Structures are given as C-alpha cells and as structure tokens.
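Here it is: the structure, laid out below.
Removed: one protein chain of the complex. Kept in place: all other protein chains.
Right after this comes chain A.
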Amino acid sequence: MADLNSIEAGSESGRDKNPDGSGAEALPEARSQGTMVLRKFLRHKLAMGSVVVLALIILASIIVPLFYPHSFADASFSSYVDPSGEHPLGTTQVGKDMMAQVLRGTQFSLLIAITVAFLTTVIGVVLGALAGYLGGFTDSAISRLTDLFLIVPSIAAAAIMVRVFDGSWYVVALVLAMFAWMPIARITRAEAMSLSQREFIEAARASGAGTGRVVFKHLVPNMVGTITVNATLAVAQAVLAEAALSFIGLGVQIPDTSLGLVISENYEQMQGRPWLFFGAFTVLVLISLTINFIGDGLRDAFDPRQRKVKA
C-alpha cells in the first residue's frame, strides 16, 4: 500500500502565497529549496501537531522507563490487578505491570519501524535509481526481481525467516525490510527514468561522470522529496507490518517485545479489562496516524506545484 500514499494529491494545506504554482515568485530574498520546504512544512498545522505528539511518545518511551518503578520483566505482581496509582494500566495475567509493557513495546516497535524504513529506503532507492538510469538489461533484471518479491506473500516469508533465525527485534526488522522495498524501488525507478532524460544528467555524463557519480551525486539528490516522503510513510507501514506479524505470534519473541505482541497477549481481556488492550492500542494507532500526517505534510511541502484543484 505504500505507493498509494505517494500518488495521492496532497493539497490539503493550500496556504501557498503562490496559488498557480508558476515558479516565478517575486521573492525579497533568495531561498534555498530546503528553506522553502521547511517553511511550508512548519505552516502545516496537522503535520506540526503530529510532530509534537510523536516526539512526546518517543521521549516518553525513553525517559519514563528511567523513573518508572516497575521493570517490564518483573512478573512478581498479582494477576489482573485493576488500574491504580501503583499500576496505571493494571497488571497482566502473569503479573507483569502493563504500563511497563506498553513503554517497552513502544521502544521496540519504533526501533524496528525506523530500522525497516531506513533499510527499505536504501535498498529501494539504490535498485530503483540504477534500474531507471541504466535501463536495458539492468532494468529488466531489477524489475523481474521486484516482481518476484511482490508475488511471494511477505507475511509467510517473514514468518519462516524469523523461524530460521530467531525472534529478536533486528531479525524481524531485517526480514520485514527484505519484503517491503519494492514499492519504493518502483517509485524511484519511474522518477529516475524521467530525470535521466534531462539536460543536467546529460551534462554530467558529458563531463565524464561515471554511473555511480551520476546516480548518487546528480540523480538521487534531485529525488530527495519523493524519497523523504516515502521513507516517512515506510515507517508507518513498518509499524503496522511488524504489529501484524507479532500479533499472530510469528514476529518478535520474548525477551524482546513490541506493541503488536503486547496486544496479542492481552486482547482477549478487552471485555472485562479494557485497559489491558487500549493502552497499547492507543499508542500504536497514534504512532501510525502521526507518521502518516507528517508524511502528508512533507508531501505538500515538497510539492512545488501545490495543486489547487477547483471542483
């Protein structure tokens, strides 16, 4: 579903001073692309709100455990204690403090998601850019490889790979990345194909730059918008993918944990003890929602046209 987001018209903010999007803006001073993108992004209320919420979640998951009295591994409490000052989210069946589980799960979920997003972006961009720029045999080979990975059901493949190695967080992250780079590769390939027809690429080639230099010094920097947006959205996808895999019990295994695993272990109590479910659930949805909003804001900020469509 990753390509889905990228194709959506992002015009929600629509606060550009320059509604028709012709680049000929009379600016009092010269601004770099980076400054312009940053300014636009800072004006995107939903995205900025999301940055704040996400930052709070990340900080809380790092800082709170330092002061929090209970350890995630401590299973010495009584089973199913109701929420109280001592246990804000109650305790689980085996007598673990739920709040500590949620905090620990959040750390791992974020760690896995960011690792997955980083790896998928690197793999996807390198393969996509090479395929799009070189064309010919390289393109066919990489495209067939993409097709191959697209038809193998990732959930089963990931589950088997976790079984081959073990359920520690980095194995899950590596395996998820292995089966998630294809959409980014396709998007990058398309953009690299159109960019490589442009004069500046020709100029670079004419002045003697080799493939590596053209691709990584000229092509990739010009795709920074697409790459940033898709990398951001890949984090959200990875959070959900990891949660799904761990939920059916084929992902992260104890002693590592994740929000999906925490939910999976406790959701059957949702009727009588909703706090055992809603803590992890709320954090998971908030992470995914805020990252999606940030991705949307970034897309608007990077879009030089800022399409304003009349209906």
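As a working rule, a residue touches a chain if its C-beta (ideal position, glycine included) is under 8 Å from a C-beta of that chain, and two chains touch if they have at least 3 such contacts; residues count from 1.
Criterion: contacts and distances are computed from a predicted model.
Colleague: Under which of the names "Fis family transcriptional regulator", "Phosphonate-transporting ATPase", "Tryptophan synthase beta chain" or "ABC transporter permease" is the non-displayed chain listed in UniProt?
Modeller: The record names the chain that does not appear here as "ABC transporter permease".
Colleague: One chain isn't shown here. Among A:156, A:203 or A:224, which residue touches it?
Modeller: The single option touching the absent chain is A:156.
Colleague: Could you tell me which of A:54, A:117, A:130 or A:284 touches the chain that is not displayed?
Modeller: Here the residue in touch with the unshown chain is A:284.
Colleague: For the chain left off this view, which of A:177, A:220, A:250 or A:301 is in contact with it?
Modeller: Of all options in A:177, A:220, A:250 or A:301, contact with the hidden chain holds for A:250.
Colleague: Applying the definition given at the start, please give the residues of chain A touching the unseen chain.
Modeller: 1, 3-4, 7-9, 11-12, 144, 147-148, 150-157, 159-161, 163-164, 183, 236, 240, 243-244, 247-250, 260, 263-264, 267, 270-271, 274, 277, 281, 284-285, 288-289, 291-293, 307, 309-311
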